[in-house]
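Next up is a structure, given as structure tokens.
And then chain A:
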Amino acid sequence: MSEKYKTVAYYPGCALEGTGHGYNRSTKAVGRKLGLDLIEIPNWNCCGAMEVKNIDPELQNYLSARNLAIVAEKMNVDTVMAPCNGCYHNLKKVEHDIAKKPKTQEVVDRLSQKAGHATYQAGEVETIHALDWIKEAIGEEGIRERVKNSLKGLKIANYYGCMYTRPRNIFPEKDQGEGSESTHNPHYMDDLLRAAGAEIVDYPLKTACCGGAHTLADSDTSTKLVLNLLQTAEDCGADVIATECPTCHSGLEMHQIRAEKEHGIKTSVKMLYFTQLLGLALGLSSRKLGIHENVSDASGLLKERGLA
Partner candidate 1 sequence: MSDNGERFTGHGEEWRDARLSAQDARTATSWVEAKIDKRALLTNKDRVEDVRDAMWQLEKDGEIIVHRVGDQHEPVMAKTLYGWDKKIPTNQLWHHKSCGQCGNIPGYPASLLWLMNQTETRYLDETDQTSCTAWNYHGSGIGNIVSLAAVFLRNFHQAYVSAQAEGLDPGYYYPLVHCGTSFGNYKEVRHFLMHSAELREQVRKILAKLDRLIDGKLLIPEEIVHYSEWLHVMRGRIADKQQIDASNIRVTIHPACHVYKMVPEDVIYDDDVLDGNRVAVSTGIMQEMGTQVIDYSTWYDCCGFGFRHIISEREFTRSFAIDRKIKVAVEEARADVMVGHDTGCITTLDKNQWIGKAVGKDYALPVLADCQVAALLCGAHPYKIVQMHWHASPFEDLLEKLGIDWQRAKAEFEGYLEEVAQGKIETLYEPRRAITSGEGYRP
Partner candidate 2 sequence: MTDPILIVGGGPAGLGAAQALSAIGRKSILVEKEAELGGAPIISGYAKLVPSGEWAKDAIGGMVQRVAGSDLVDVRLGARVTEFAGTPGSFNATLSSGEQCQVSSAILATGFTHFDSINKPEWGFGTHPDVVTTVQVEQMMSSGKGVYCPSDGRVPDRVAILLCVGSRDRQIGREWCSKICCTVSANIAMEIRELLPDCSVYIYYMDIRTYGQYETEYYWRSQEEFRVKYIKSRVAEVTSDGNRLLIKGEDTLVKRPIAIPFDLVVHAIGMDPNLENATIAETFGVDLQKEGNIAQQFSYGGIGLTSRAGVYVAGAAVGPETIDDSIAQGQAAAMAALGMDGGMVAPSAAAE
Partner candidate 3 sequence: MPIHEKSLIRPEDLTEHEQLEIDGVDVSGHWSTFIETRVVSDYNERMEEEIAALPGGEYIHRCFQCSSCTNVCTVNDLNPDFNPRYWIYLARMGFEKELLRDKDLLWQCVSCHKCTHVCPRDVAPEGVMKAMATWAELKGHTEVKPAAAFDAEFTEQIVATGKIEEGRIIRGFFKRTGQPLNQPWLREMSLRLARRLPILMGLKMALAAVFRPRTRDWDKSRAAITEYIAEREDANRRALNLD
């Protein structure tokens, strides 16, 4: 176990205070269990998700830059960890844009000054995802050593979604050869859960889209996309889809129900956050991991497999 990422700034984002509550709880619980410290960014604001970008991309950059500026200015850490793909993506995006685009620098600087805080400068803070955090700080070996309750027999399809890998140019650390994360075939979650004893199924739709951006605006599209994800996971033999993003997770849950209610197409695969699965393996209780707060009710399955 390395010292890297032992203490990081924690950026939960809005979703983890709402529908992604289970993700929030399990992330914190797993962190504690693993002896990692999360310090929540004081006064953080919403990253803007995709929606603010659609209104104006530079405004979204400002929103994300403000959070990074707080970390750089007020916190004694050089890393910020965001479990939500959307937040993670946006922090990565502003890091990229602020380094490369004069227009971004100009707008972020102007708004930061008006708002009365320091302007974030490229390179001051490193942004990582919850997957990077555990993968780097603990590693597969570290997980394997700590497994109390192996996930053995549980078949998992890992679903990474869009924002974790795309577009490649905002993730300069990915695709750097052996050991690094891949944008084409991400595997950090596979690695960690496999270390926790799970059987990882070969899931071709790892980075397909769940339609999360339109979950309400164009629900039919989202339902179709989600159904593809769910049915494929079932075709691949998965019991569980492991997620690492609150928007994807709730999208899968919501549209599983919507497909059933509106189209009469029923699927039974369950959704669990990867932190919930890791937590179970580490011996944490289902309640502590917020598994009961998921819409997708995995309690029967977990009981059956002796995991809860």
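Keep in mind how these were chosen: all candidates are chains of the complex that A comes from, given by their letters.
Rule of thumb we're sticking to: a contact is a pair of C-beta atoms (placed from the backbone, for glycine too) under 8 Å apart; a residue touches a chain by one contact, two chains touch by 3 or more; residues count from 1.
These numbers come from a predicted model, not from an experiment.
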Interface partner of chain A in the complex, by touch - 1, 2 or 3: 3
Chain A to candidate 3 touching residues, read off their complex: 14-15, 17-19, 43-46, 48-57, 59, 62-63, 66, 107, 110-111, 114-116, 162-163, 165-169, 183, 208-209, 211-214, 216-218, 221-222, 224-225, 253-254, 257-258, 261-262, 292-293, 295, 297
